[in-house]
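Here the complex is missing one protein chain, while the rest keep their positions.
A, B and C label the chains in the order they appear, each numbered from 1.
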Amino acid sequence: MNTHKNTSRSRLRVGILGGNGYTGRELTHLVAAHDGVEIVFSTSRSSAGAPTGVPGLVFTEPDEEEAREADLLFLCLPHGDAAAWVERVGRGPRIIDLTADHRPGSGREEGAVYGIAEREGARIAEARLVANPGCYPTGVILALAPLLDAGVVDRNRLTVVNAASGVTGAGRTPRADLLFAEVHGNFKAYGEGNVHRHRKEMMHTLGELELLFQPHLLPVARGILETIVLPVGTGVNATRIRELWEQAYTGCHALRVLPEGIPELASVVGTDRLHLGVVDVQDVADPVVTVVAALDNLGKGAAGQAVQNMNLMYGWDRERGVRC
Amino acid sequence: MNTHKNTSRSRLRVGILGGNGYTGRELTHLVAAHDGVEIVFSTSRSSAGAPTGVPGLVFTEPDEEEAREADLLFLCLPHGDAAAWVERVGRGPRIIDLTADHRPGSGREEGAVYGIAEREGARIAEARLVANPGCYPTGVILALAPLLDAGVVDRNRLTVVNAASGVTGAGRTPRADLLFAEVHGNFKAYGEGNVHRHRKEMMHTLGELELLFQPHLLPVARGILETIVLPVGTGVNATRIRELWEQAYTGCHALRVLPEGIPELASVVGTDRLHLGVVDVQDVADPVVTVVAALDNLGKGAAGQAVQNMNLMYGWDRERGVRC
Amino acid sequence: MNTHKNTSRSRLRVGILGGNGYTGRELTHLVAAHDGVEIVFSTSRSSAGAPTGVPGLVFTEPDEEEAREADLLFLCLPHGDAAAWVERVGRGPRIIDLTADHRPGSGREEGAVYGIAEREGARIAEARLVANPGCYPTGVILALAPLLDAGVVDRNRLTVVNAASGVTGAGRTPRADLLFAEVHGNFKAYGEGNVHRHRKEMMHTLGELELLFQPHLLPVARGILETIVLPVGTGVNATRIRELWEQAYTGCHALRVLPEGIPELASVVGTDRLHLGVVDVQDVADPVVTVVAALDNLGKGAAGQAVQNMNLMYGWDRERGVRC
Partner (left out) sequence: MNTHKNTSRSRLRVGILGGNGYTGRELTHLVAAHDGVEIVFSTSRSSAGAPTGVPGLVFTEPDEEEAREADLLFLCLPHGDAAAWVERVGRGPRIIDLTADHRPGSGREEGAVYGIAEREGARIAEARLVANPGCYPTGVILALAPLLDAGVVDRNRLTVVNAASGVTGAGRTPRADLLFAEVHGNFKAYGEGNVHRHRKEMMHTLGELELLFQPHLLPVARGILETIVLPVGTGVNATRIRELWEQAYTGCHALRVLPEGIPELASVVGTDRLHLGVVDVQDVADPVVTVVAALDNLGKGAAGQAVQNMNLMYGWDRERGVRC
């Protein structure tokens, strides 16, 4: 069924480019614990020679030849560097790109499959290049797409996504505004005015929709909580929303639909799960519900979904080695 | 002009009931630093005899006789206990009630003046009983009221207030969900579905308005950030909003309208200021702006505004002793 | 070799009393992931009926009959309640007591084996009742015992243990001093004057030794760092200390001796490992070294070591199901 090479070998030979950022480290540990693969390298220019935390594996300088010979490459590079590496390695390894370089709206999405694991399994299975989704879009798309498909959302009234993320979402390059003393005890909005890049990524997938996406920076290391005010059709309520999610995500162990109430951040930190909850809203004229999605930006929002995508690409169980 | 007693004395004799909660402590320190008053007592049943942190002042048991003889009483009691004390002390002292007991929507608001200091100065000056506003409503009302007055808000489309508060807003009574290990690294919504008590307080002041108020609990000790998606009339933009605020709040030193951009929490923590900012929102069909209000829930959201109200009641400068 | 019942069954039937404190929750999750056991119950009086977080397992009321029929009981109760349960269940199940009730110095240590997993394997294997060590003593004993055995420590000069722990070490019962707003941004010593209970536990194991143990409360959820100023014999240095540790702990995968430098807290949080490091100290007349031990109070300091003890009791690999 799967036409790509390497499935006969005992273990998949995986390389990680950019293994020492927050996403790279999380992925290196997650992939190291996966029983179907072997990490052949994890690179870091600045930390070449240093231990990765995985026994027996040190960071190495990126090497083009070595990259070409891997079965599968994960790209955890700074946004912008991944596209060049895709060119460079040619038709050799399959690739999962965790940067924004090949996502919808990037201008380079052609030839890449957008890897929302629970929705694009068939296309991911055949993909040579998977664009691993952004952390914020993962939560919003998995929450809203089945509801939009079912026609219960009023696309003409404004959907307001207020999101808040831990600081690892901003990467590990030193910046004054990410110093502990700046973030501790603080909270702020950013990307204000509907200008955050991730909105475009959502819109490409969700289609025509009045959408305001407002992210905030939380004084926590990891995790995303998205509080969504969702305009719905007459008679649509929380119960109906939960039914639609459950239908859409039967057998998706990384997705938990709460039987009542809404999730909190702590329940998902350190996991690869997405928790979804919804409540009815009282005292408003036109019907809305409040949807809350919680995920770990480094888990389901990055490395966890990347491993799901790898599993799908190689015909394995989607949740193999995933922290559900 | 002011018909109440005691203005001839050299210093106003002030009593604080409930001085050892987070609000009570903040108020005790702030009032102690005010050069127009003398604290005659600060009570705490559980900590009677313990130091207040103010040199020379220890907490005492609440005493009805003593309470009656103060010029001014601040009530920082648990919600529900304040009403009984107002009955008890009769026509003696003037009162600033920091609980919810006499706020709009409480059922006991008659006879009380709702003390939004920058908007109700004249009525506060004459009040015997001031209901000090809730922390969340203070930010929302001061942000929205001048805009509603000016008719630039579309009252029929949904105004979405996403708010986040530090944990001191929940008080100092031990609760499992407020333990450090539960809050640290966590973030969650509460009062979901538009049911939080503070919404009613806002609505009584703002009038008919489609309003969804969604609070969250932040892993910080103090401070509130309110991100408001505000539907506005055609042609209304951020510049116009700022003009309206500036007109409304000329000479209000505790209120800062940012010349551009939006405020962050850290700028107001430990102060009695409210910072207001607004930006235009792109890529939406019907016009909205994003308004952000930042204040310290214990400062402008409680003790700071209480001191402003005291100043107004005694004909002093509204910002006397206030951390602007 | 092992004379106790139940080893022929396919899976060990394990019960957890007190499954909803911080230790109980950690243990419930860790044991649920262990492939040699089956959890037959995890109790919580206050949360009976609520989900444990482990799929298919809800908290139940403690039941004496049920407790007697388990193969192995873990006691994660408040200190003081465990002794009564040990009486109650009689000669039925083997027991691992995570409370202080049967530790050295408790007065009830007779009949219990003190379960320092890496040092008492043979005795633990035969034990009916294991007293799982305290979190602070685990680090101090594993760091110092091999050095004392080798005679390189000067027992007459003062050994100073400055330790700092995250708040989960203090349990989950609501207390005002453990509220988020009290701990956030704070740091303090407690048990000052050498009076902390854990010192006695250390002394019983380490023998005659001049020892000052000074704990502190850290504004983190979990983890312990112990900085030990250790007086050593002439000519003893960091290199020699590392050699002694490596000899003592060959094959102990949960113990990592750093090849140089000292460990930090973040390296062990969420794991069952203990990290040990040591450096030489300059500019002092009598030789001392600085030893640093890092562990997670809920991991190697509680649940992790409990699982190691279970493994030893049933003849399994000591690190089976342990997060090394």
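We adopt the following convention: a contact is a pair of C-beta atoms (placed from the backbone, for glycine too) under 8 Å apart; a residue touches a chain by one contact, two chains touch by 3 or more.
Remember, it's a predicted structure, so these values are computed and weren't measured experimentally.
J.: In the complete assembly, which of B:Gly92, B:Gly121 or B:Gly270 touches the absent chain?
T.: Candidates B:Gly92, B:Gly121 or B:Gly270; residue touching the omitted chain: B:Gly270.
J.: With the full complex in mind, choose from C:Ile262, C:Val307 or C:Val322 the residue touching the hidden chain.
T.: Residue touching the chain left out of view: C:Ile262.
J.: Which listed residue, C:Glu61, C:Glu192 or C:Asp317, touches the chain dropped from view?
T.: Spelled out, the listed residue whose C-beta touches the missing chain is C:Glu192.
J.: Can you work out which residue in A:Gly15, A:Pro62, A:Pro133 or A:Gly185 touches the chain that's missing from view?
T.: Answering carefully, the residue with contact to the hidden chain is A:Gly185.
J.: Quick one: say which of A:Pro174, A:Gly235 or A:Pro259 touches the chain that got left out.
T.: With A:Pro174, A:Gly235 or A:Pro259 as choices, the missing chain is touched by A:Pro174.
J.: Go through subunit C and note every residue touching the omitted chain.
T.: Against the missing chain, subunit C presents residues 156-158, 160, 162, 164, 182, 185-189, 192-195, 199, 210-212, 214, 216, 218-221, 223, 225, 227, 229, 231, 261-266, 269, 279-286, 288, 290, 292.
J.: Kindly note down the residues of subunit A that lie in touch with the hidden chain.
T.: Listed in rising order, the touching residues are 22, 166-168, 172, 174-176, 178-185, 219-222.
Quick note on the criterion: only the chains that are shown with their structure count from here on.
J.: Find the geometric centre of each of subunit A and subunit B from their Cα atoms only, then give the gap between the two centres in Å, rounded to an integer.
T.: 40
J.: Centre to centre, by mean C-alpha position, how many angstrom separate subunit B and subunit C?
T.: The computed centroid separation for subunit B versus subunit C comes out at 47 Å.
J.: Using mean CA coordinates as chain centres, what's the subunit A-subunit C distance in Å?
T.: Computed value for the inter-centroid distance: 36 Å.
J.: On subunit A, where are the residues touching two or more other chains?
T.: 185
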